[in-house]
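Here the complex is missing a single protein chain, while all its other protein chains stay put.
All chains are identified by letter, namely A and B, in their written order; residue positions are counted from 1 within each chain.
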Amino acid sequence: MTVLLTFILFFTQKDIQYYVGLLTHLAIIIITSIWAVSAFVSATTLSIAFMPFLGETLNFEIDQLTAFFILVINFTILTGIIYAKGYIHPYIKNKDKTEIAWHFFNFLWLHISMLLVVMLRDALAFLLVWEIMSLSSFFLVIFESEKAETLKIGIKYLIQMHIGVVFLMVAFILAYIQTGAAFSFDGLSVYFASHNPFWLFILFFLGFGIKAGFIPLHSWLPHAHPAAPSHVSGVMSGVMIKMGIYGILRVLMYIHHDLFNIGVFILIISLSSGLIGVSLAIVQHDVKKLLAYHSIENIGIIGIGIGMGTIGLAEDIPILAVLGFGGGILHILNHSLFKSLLFYTAGSVYKQTHTRNIEHLGGLIKKMPKTALLFLLGALAISGLPPFNGFISEFLIYSGMFKSLHSAGLFTDVILMFSFAGLVIIGGLALFCFTKVFSIIFLGTARSSKVEQAIEVNPTMLIPNFLIGFVIILIGFVPILFMQPLSQIVALFTIDTKAINLLIPALNSISLSSGIFIALIGIIWLLRSWQQKRQIIKQGDTWGCGYTGANPALHQYTATSYADNFVQLSSKLVHMKKEFTDFGEAEIFPQNRVFETHSSDVFEDNLLTKPSNILLKVFYKIAVFQTGKIQHYLLYALVFLIVIFFLTYFNLI
Amino acid sequence: MISFLLIIISSVFFVGILTKVKAKIAARKMPSVLQPIYDIIRLFNKGAIYSPITSVIFKMAPIIYFSSILLAAFFIPIGSQRAILSFDGDFVFFAYLLAIGKFMMIIAAMDTGSSFEGMGANREALYSMLVEPAFFILAGSVALFTNNISFSDLFLHLNLDNNLSYIIGIAAIYVLVYIAMVENSRMPIDDPKTHLELTMVHEVMVLDNSGFDLALIHIATWLKFAIYGSLISNFIIHTVWTWYWQIIVFFAIQLSFSAIIGILEAFRARNKLEKNPQWIIMLSAISVVVFLTALIITQKIILN
Partner (left out) sequence: MTYLFIILYAITLIYFALSERVKKFVWLLSIQGFILFGVVFFSLHTLEIFDFLFILIETILVKSLIVPLFLNKVRKHNHLKREHEPSVPVFYSIIVVVVTLIMSFILCNHLNNNQIHTKYFTVSFASIIFGIYFIIIHKNIFSHVVGYLIIENGIFLLSLAVGSEMPMMVNLAILLDVLMGVLVLGVFINQIGDTFKSVEIDQLSKLKD
């Protein structure tokens, strides 16, 4: 019935299309959230009959993991659709009715397909819905298809998604052939019980990893997210890539032995994703590409949590298992919150200034104060700083690691050491990157004239941001509220969850300390106001070493200079190319110069561009045969017939 | 409570003793030990000048920086005196609390729109990122050694009795001294006496602060020194000693710590700025060796 509602979109006028879409979304959200909450409250698995499919009835199986994902998906889509109203507004005039309807139609189907992905267990239905999800997100990405670049990027994205689907299909079919059990996720448990789980898991990991964006399977992410409109990027980065993580978690639930190698594998890939993702993010100057690379980094952090949990299961260290999985799963929620917040605020900036290049921005905090403060909130949260929610999930992972140091074996201890060293470097690099982004966009003076007309955005675009900000602060200050559902989810992986109860006093103390922190800030602020009331406060220019003749914007630090000392350390990874003409020997008064820096993704260059270029060259050579004359094609057919005749005559085929 | 008060008292005299030692070595006339206090009182009686380029971030950042360091001091125990706040995993909270202080100072520096402050900001961001693993690996090795993960419990159960554990103590103190130098932007990372804007790291970030804000930043620096001094003293003080003996040893260690920093500053030159990252990562390498020692002591590595 809701399916029919989606088709009505095409028949309505441009102005009310948005509201029809909104109502449908709300309806779906309410129904599924009721199911999800009842799954949590009753602590069992709900099973709801859906529709007949190929002779059998398909059921929605809603266990706690599915319920968690349903709530995350619904919240992000809700904020996305509210934000979209203001964002789409300038496009409505230029596009015709069908295009806008098609856009909202695909948004609805993205929502529906994501929900179906987490609720269905039958393999064929799962793959079908996975395909619908990829297709609808493809159409959403190419919303601005009048630009040729966008279309190319969209097609690259579609191809990579299909490669992922191929891996998944092969994996499912392999399991089915080997065991003959049901062609669904549950049938996997029969396979894993009797065979070595590692290789099939790798197949699933490759398929789901392309969606999630682990290195080196990530090449579509940094192109697709900037090309898509901001509400779509927020939703894609917030929940769609988590569908890959969902798949990996679901497959992991059925494996109960030989987990150590799988855990180490996930850990190594996640650590590399985290470190490489954030290193590549630092050198970008397109704000949405930068945020896309940060998504890769956070997927790495989630993977570190999951890898830790798996190693804990393998080595029989319950506290590592519980806190690893708990931290990873909580980070899924946290990341969807702050990443969508960042994409929405970045989208607001783009809407007002029409540029995504941060080197052209600056000083926006004076013109868009609310957006700036919300971006700051997102930046503080994504760097994992207390008292916000990013810290809580990282704290869970750290606690798991440190508490299990004593009881683990030697090899596990060394792995733990590399993991927490890696995690802290990832946190430090994220801090480096976000200080750069926030300061260059919002602080200082304007670096170009594009900033002139920027004003604060429409309130409807701000409401979802405030909503997300509220939840961020809630999780950061009162994490206890979320522990009980979290332990229910982790119980699906390991039975012994009392380790979470050990953590409750620590989490309460964190809430207390955060409260004291805010109180201290308040007290000192009051002291300062009292002191400054009796003194003279003046305005004076920034110290420019006594040189007063220059435009302040020219002297500011740019994003490239900020990232430069990091680039010196990681030059092999980020492939920074600098193009400029050097000064001549006798050039006393230098002429005007142009200086350009470009960075490219080393994985994309070596894994995708180089092989495909070689392939293209080979094809050009073969294309000689395609002459376009029908006589040549008839000649080929004749030659083929003669060859077949001779081969049969000599009994070769 | 007592540990917090001890930290505050020792922080007051720390910088004064440091300057006195440096001046004595350089054969200059020594300023009074209380000179920093006089500076702060002078700053409290002044107004402030704000640049029109800056925004609310610049005004709030010193307050958040100072509060984060003050809150971090709540977590440090001294000997057998417990800290005001303590929970499992609090050193993670401690490290990230210092990080949020740094974040606010860095964006406040970029807020002024000055290129000097931008230079200092990005150097500060890089160096503090590189020194974090050293601290965490060190904390991890002590946690492995004592099987506790909060500052108070860690130091309560730290018994450095046999030969091998002395290595952990000495190496940890060595690494902590240098971590303190990096975090406070002293030699050999950054020279606090140079006033060439192009070569400063921390000093240049506070170039445009004045009045109350500058006073807050100075006090925050003393507190950071005192915090690291207390961490070092915890490695030396045995919890079985009587309480007055612990307090005396604590003050003696703070005194010698400031003297050692003064001596190190007087005799070393600053590293070339592009050599700083490799020097800082050397600290993490030594922490890894400490971790390996802890693995040997806890019999995870079996050597005959």
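Structural remarks
One rule holds in what follows: contacts are C-beta pairs under 8 Å (C-beta built on N, C-alpha and C of every residue); 3 or more make two chains touch, one makes a residue touch a chain.
These figures come from a predicted structure and were not determined experimentally.
Considering the whole complex, the residue from B:V12, B:I167, B:I236 or B:V249 that touches the absent chain is B:I167. Within the whole complex, the absent chain has one touching residue among A:I173, A:L410 or A:L647, and that is A:L410. Touch with the hidden chain on the side of chain B covers residues 163-164, 166-167, 171, 275, 277-279, 281-282, 284-286, 288-289, 292-293, 295-296, 300-304. Residues of chain A that touch the chain left out of the display are 410-411, 414, 569.
The rule is short, and it goes like this: only the chains that are shown with their structure count from here on.
Computed from the mean C-alpha positions, the centre of chain A lies at a distance of 36 Å from the centre of chain B. Interface residues of chain B, counted against chain A in their complex, comprise 44-57, 60, 63-64, 66-68, 70-71, 74, 85-90, 92-93, 95-97, 99-100, 102-103, 106-107, 110-119, 121-123, 125-126, 128-130, 132-133, 136-137, 139-140, 143-144, 147, 149, 197, 207-208, 211-213, 216, 274, 277, 284, 288, 291, 295, 298, 300-301. In the complex of the two chains, the chain A residues touching chain B come out as 362-363, 365-366, 369, 376, 380, 383-386, 391, 394-395, 398-399, 402-403, 405-406, 409-410, 413, 416-417, 420-421, 424-425, 427-429, 431-432, 434-436, 438-440, 443-445, 502-503, 505-506, 509-510, 512-513, 516-517, 520-521, 524-525, 528, 531-532, 535-545, 552-553, 555-557, 561-566, 568-569.
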